[in-house]
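Scroll down for the structure; my scribbles are underneath it.
Missing here is one protein chain; the remaining ones are kept as they sit in the complex.
All chains are identified by letter, namely A, B, C, D, E, F and G, in their written order; residue positions are counted from 1 within each chain.
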Amino acid sequence: MGIRDTLESFAEGRISAEEAERALRLDYLERVGDSFAFDGARSMRKGVPEVVYARTKTPAQVAAVADAAKGFLLFSKASPEHFSAVSAARPEAVYDERSKVISIGRFPDPDRGTIGVLAAGTSDIPVAEEARLMAASMGVGAMTYYDVGVAGVHRLAGPLSELDGADVDAIVVAAGMEGTLPTLVSSLTQIPVVGLPVSSGYGIGGGGAAALLSMLQTCSPGLTVVNVDNGIGAGAAAAAIALRRGRR
Amino acid sequence: MGIRDTLESFAEGRISAEEAERALRLDYLERVGDSFAFDGARSMRKGVPEVVYARTKTPAQVAAVADAAKGFLLFSKASPEHFSAVSAARPEAVYDERSKVISIGRFPDPDRGTIGVLAAGTSDIPVAEEARLMAASMGVGAMTYYDVGVAGVHRLAGPLSELDGADVDAIVVAAGMEGTLPTLVSSLTQIPVVGLPVSSGYGIGGGGAAALLSMLQTCSPGLTVVNVDNGIGAGAAAAAIALRRGRR
Amino acid sequence: MGIRDTLESFAEGRISAEEAERALRLDYLERVGDSFAFDGARSMRKGVPEVVYARTKTPAQVAAVADAAKGFLLFSKASPEHFSAVSAARPEAVYDERSKVISIGRFPDPDRGTIGVLAAGTSDIPVAEEARLMAASMGVGAMTYYDVGVAGVHRLAGPLSELDGADVDAIVVAAGMEGTLPTLVSSLTQIPVVGLPVSSGYGIGGGGAAALLSMLQTCSPGLTVVNVDNGIGAGAAAAAIALRRGRR
Amino acid sequence: MGIRDTLESFAEGRISAEEAERALRLDYLERVGDSFAFDGARSMRKGVPEVVYARTKTPAQVAAVADAAKGFLLFSKASPEHFSAVSAARPEAVYDERSKVISIGRFPDPDRGTIGVLAAGTSDIPVAEEARLMAASMGVGAMTYYDVGVAGVHRLAGPLSELDGADVDAIVVAAGMEGTLPTLVSSLTQIPVVGLPVSSGYGIGGGGAAALLSMLQTCSPGLTVVNVDNGIGAGAAAAAIALRRGRR
Amino acid sequence: MGIRDTLESFAEGRISAEEAERALRLDYLERVGDSFAFDGARSMRKGVPEVVYARTKTPAQVAAVADAAKGFLLFSKASPEHFSAVSAARPEAVYDERSKVISIGRFPDPDRGTIGVLAAGTSDIPVAEEARLMAASMGVGAMTYYDVGVAGVHRLAGPLSELDGADVDAIVVAAGMEGTLPTLVSSLTQIPVVGLPVSSGYGIGGGGAAALLSMLQTCSPGLTVVNVDNGIGAGAAAAAIALRRGRR
Amino acid sequence: MGIRDTLESFAEGRISAEEAERALRLDYLERVGDSFAFDGARSMRKGVPEVVYARTKTPAQVAAVADAAKGFLLFSKASPEHFSAVSAARPEAVYDERSKVISIGRFPDPDRGTIGVLAAGTSDIPVAEEARLMAASMGVGAMTYYDVGVAGVHRLAGPLSELDGADVDAIVVAAGMEGTLPTLVSSLTQIPVVGLPVSSGYGIGGGGAAALLSMLQTCSPGLTVVNVDNGIGAGAAAAAIALRRGRR
Amino acid sequence: MGIRDTLESFAEGRISAEEAERALRLDYLERVGDSFAFDGARSMRKGVPEVVYARTKTPAQVAAVADAAKGFLLFSKASPEHFSAVSAARPEAVYDERSKVISIGRFPDPDRGTIGVLAAGTSDIPVAEEARLMAASMGVGAMTYYDVGVAGVHRLAGPLSELDGADVDAIVVAAGMEGTLPTLVSSLTQIPVVGLPVSSGYGIGGGGAAALLSMLQTCSPGLTVVNVDNGIGAGAAAAAIALRRGRR
Partner (left out) sequence: MGIRDTLESFAEGRISAEEAERALRLDYLERVGDSFAFDGARSMRKGVPEVVYARTKTPAQVAAVADAAKGFLLFSKASPEHFSAVSAARPEAVYDERSKVISIGRFPDPDRGTIGVLAAGTSDIPVAEEARLMAASMGVGAMTYYDVGVAGVHRLAGPLSELDGADVDAIVVAAGMEGTLPTLVSSLTQIPVVGLPVSSGYGIGGGGAAALLSMLQTCSPGLTVVNVDNGIGAGAAAAAIALRRGRR
């Protein structure tokens, strides 16, 4: 019974207010359900592959997800134990040790755009690599420059010049401790910059907190951020900018 | 004396180690100073106009900045008292009451791109407008949809459809309280989304904290954020994406 | 063009992948918009009247909302200035000074259920009254007992006995400072209890933080909470339980 | 000596003020002790079985509690080691691995009501199951829908429609990360909703903090919450609503 | 109907399980109520006068409390406006401007003991005085030494020597900023010390937070603390020690 | 050279300002050093034995301290590994497993006073026992009542009556989770109460934070607190009150 | 009676253990008091003038301090109202509006050293000036460079070159928002750098928190910090380094 039918039945006294109210709510829910019925590929709607956060799951749970999955799939923050379980179920799975990402399925060709990925120090590389792989899973390539931290500001000039020359679509900048690098990069280029705080650092403000806060307080308008260690999010954001630009 | 000269002098014993060290450091600093000597227009280097945060300055201080400024200039979070002082110094200044932005100089034509600006509720509009004006100052127009909050999820469908149809470059989504809207928008579109937390809400997690944290914890990879109430930053980020795309 | 049509056109090569993708997304959004088209009365769908948080709005903004509103409407945390502006626009508006709630429209008869509202001390009464009025706006009456705080635990026995005898549907317990009262009430009754922390108290843990945390850490399973000072939420939650029970 | 006797003795000078004061206090305490003497079954007074939090206890301590217990008993957050120790003492003990709950004794028939239990993602299932078992221990059944998170909002329509059709008494909604789901569910139904934040998520706002804060800041009045991972509390609250309703 | 009667009626089938359960709960509550019926003077039971926190109350509310009060009464953190309203209702009220305490009624003779009250600096005096007045209201006198802060450690020797010589019962030590003084005093004397953090100080750890934390982290076992600015609590605690000692 | 000599020398020009300044400072320091030269037994000055916090030290470090110690000595939060190392060096050492306290030397006779020690639940016993042992090391005995938590308020009456009858000097009340018990005890007795928060509880406010904050926010003036899990501090404070009282 | 006398009396039985203990403690305290008896000028002992924090004091309190003071004296964070009251008592007082510092007495000649003071932006100048004045009060001059923030890194080269050329003793670097500047300066110079976080910035990490945390997390070893807005502390620290160096 549609909305109009329901209201008419109510007006004519054939159904009570209670019955009408319930009918309308059910109808409302059904129509929503119907409209959402086309689930199709999430990757079509969003252009983003499914990513499963492995750290809080057991190897068995992760393997079960791998077993049931149909399309391209990533597991982030995966341990070697996770990989053992996954590769038993899906022998074609690949483990990238540095970024701790397991992938199942072939990465698309990296022809939908190019991003830059910078890391301030050695400790920031795993998360930076996670961002690179996420972009790769969306068909976006990357130019990477690691170990360009503030202690050696001058190391920044070369990479920025190359990224500008290559006309990349966006730059992910990973930095822990005091998290200065993204602000500096953002103040030196017109390319959109995504700040990626990293959980290095200890003491008060450690674990990425100071890095995140200083990026949020940036004096360089235009810098945006994702959460601490969220390489997946930073890579997806930069790649989304690339994809959007590529559609022009 | 250049670096090489200095080192040779030192090797030949004509200067002491102390003298060489100081000379090298001075030389280093001078060269940096020289290379930075071309200050030119910051707006050329970054494409972003100067923005002065007025709230922590007295009307007199703000007026002094306005008086000395040469190019296009914005003041954010400005009070009517700020505007009185500024317009005494610069009669051509314009005050946008809703966003509390004072502008001096003509906005560029909005032909360098288009962004969407969404606000979850009435309280989020001032900050959303700040974002819109910032983008406008960079030559980027905006389609705005306010009052599309989660309590009425269904109000979201129309705006998203229009933004997608108009092929906008990026979307700024302003939301306070629990800050759900940016995640929802990001999960429904391929357009890059910048989350803008707003300091509405009270109690624990109020003042924008819950909104910011829930955006950082988003389950929609690709959403990036700026700090609470930082409409300038969100607008600059979205406009930077538009400018980059327009360069293709 | 429906989903199926779109996919067929794509399969037959009449439209490109790009065109199909955009069509599907637009179709998706339109269908959502359509299914949500029946907005009807939010109060029908949720049984909850519109509540506007006044504190962060100017009197003029609040008056504009009042002017445009059609049905029953509440403003919470409203100042006398808010009321002046509202009553200019809507002379029938009523201001409850204790709870700082402005109401426009007639409250429903309180015949859909009954809740208890307890307050630990004098400072907790305004928020407790806000809860009572919210329930009243949903047709649910209240028995109120104020000043039954822990310092006089014994004052609790009488009210609990009366509430139990009256077979109320739920109890809201407002408490600031160390927030013990809700745990105590919850441990002494089978009636569902909603803890309402209040922003009294000062020093570390003041502003309601200690009250909220101690309610979250309660050793009495079954106690639920709302945010600090959120009388609207507590009243709505208790009334929702009453309405649900009344439907049986 | 009763209160009145004491006061008379004092008035007549037979006892000193010091003696009267001490006598009154002792009398006061004794009477409280007496009135509380009927301890009976806590489950009668509260309708809630004893629940022992195992995580901070050694297997030996937990086994000792099990050994001494008389009625129905639950252990929450129990490890396999806890279960080994308990089942040595009480062979009839049962371990639910998913929820990490050990139960001793027969669950009552689930005929005192029905609740819904929703979980946003796989990581939220253990805590959701804890809530389900707690309700079951109070004689309340559950309809469960897991993996209905925001990333797939549309997956929500079916479950909500079924829960509404089944006229359940309350809904527990478990969600980690940004914790949006409870707000969404609460905005779409009149059934009382208890938000259950889950300690998934990492970085700033991780460990359930963002989820809890966003539920506290909810824009849907009527949503109540329990602490992070407190499935016992959420299940007890929802079941208490069911029991209350069933008493009508 | 008593507990035993109820159970017998149930065993004999004269009342249903439902009826028995409700009867038992009511009986339980009534007996508690009865046992608590002797409310008498709270000051007899606890030896502590009623203290009303004025800051979060309006002058009218405070005056109403004063008007209704029967015995000795204190208002803490009271403004001159509070005092005006109170003295209109109770002309005998007295306002101590330094401590912002209003008292109604005669203080008892200070013959039940003696405490020391130390303050590190000028800013700590108001809260120290609040502690002194609270003790006075319990019949306990005070020796006060203000401005003995760490910057002049040597100023401490004289006061400590005098307090020791006078055999005081306890010492309250008020300190803001880094809050070192209570630890120092506690390490130099056998007299029980109550640390009273004060909300002086600014920046991170300001508002008394650093003072409280450093007192909690004290390396001098035996130091106890109350909350920031809680002179009432510190005075009551020290006086309670004095009263207890005096009873010997 | 004394202070006066120095100043005279300076006035007469025999030493420069620089020399005088240094001399005065050295003199100042020497005199302090001299005045402090009598170190004597710390236990004489403070009545408190040396307590070494073992948790952050290696077994070897702890054993070295034990080896070098002369008088009575306690190690707190000691593991079995610590004990092995200590007993190798000092075979007379005794390990109390429940409280994780190692003692070397004979405890004094418990004739200097008596305190009460209450614990809300099983998880609070280890810290409560630590407090008891600390008091014992100062010659103060204890009456202990464990498992008297709020969920069974009525269990409190008996213990309080006994403690009052025995005229104990002070009461330590250990409680985790929401930390209500100390406030309740303090509101029911005139005996000085020291609140001892315990790091049970999980989720937000877990680890003892909610317990500590609710004790700091107590509505029962006179309750003082020590830091989370600081049984040593609570025991020392209560025993100090007993010793002071015993000196009368 | 000295320590030795006391011990002998005790050994010979002429005084009891109790008497000896008290005598020793009194003696101990008296000797400390004696050794500290030379209070003299604190500015001699520390080289630092008395600084009174005015913000939390009333104008009357501040004037009373000024009236009683003998030597050179500073008031920090003073309002114009403070100055009115002070200059009534001490007409020679001088008010520096920018830094909100009141001084009484003549500043010493600035011949004891030179420091650099840098400020990142306009909002940082008041606190930077406070640091400069504090150093001046210790006889240390300053070279100031304001508005050299990160957004214009290149503006840094000139000032650093000049400071190096002038061989200054230390540099204070004031910065709010993300607080990058001190790290940058410290990484470019061998001169000791004191970071001075400033409470500009808003949103999360505002009020100087992000600035402080990023300075604490600095990747440039050697940078030290003071608290937010503590220009007095930063100036005193830098001047102390200068004085120390000048003594060589």
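Criterion: a residue touches a chain if its C-beta (ideal position, glycine included) is under 8 Å from a C-beta of that chain, and two chains touch if they have at least 3 such contacts.
Worth saying up front: this structure is predicted, and the values here are computed from it rather than measured.
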item	value
Residue in contact with the excluded chain [from G:55, G:90, G:155 or G:245]	G:245
Contact residue for the chain not shown (choose from F:161, F:199 or F:220)	F:199
Residue numbers in subunit F that touch the chain omitted from display	22, 25-26, 29-30, 32-37, 39, 42, 53, 55-57, 61, 65, 197, 199, 208-209, 212, 227-230
Residues in subunit G touching the chain absent from view	45-48, 51, 134, 167, 169-170, 187-192, 194, 212, 216-218, 221-227, 230, 232-237, 239-241, 243-245, 247-248
Subunit A residues that touch the omitted chain in the full complex	122-123, 151-158, 160-161, 164-165, 188-190, 200, 202-206
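By our rule, only the chains that are shown with their structure count from here on.
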item	value
Contact-richer chain pair [A-G vs D-F]	A-G
Interface copy of A-B among C-D, B-D or C-E, judged by whether over half of the contact pairs recur	C-D
Gap in Å, rounded to a whole number, between the CA centres of subunit F and subunit C	46
Inter-centroid spacing, subunit G versus subunit B (mean Cα positions, whole Å)	35
Mean-CA-position distance for subunit E and subunit B (Å)	50
Residues within subunit F bordering two or more other chains	45, 151, 153, 187-190, 203-206, 212, 216-218
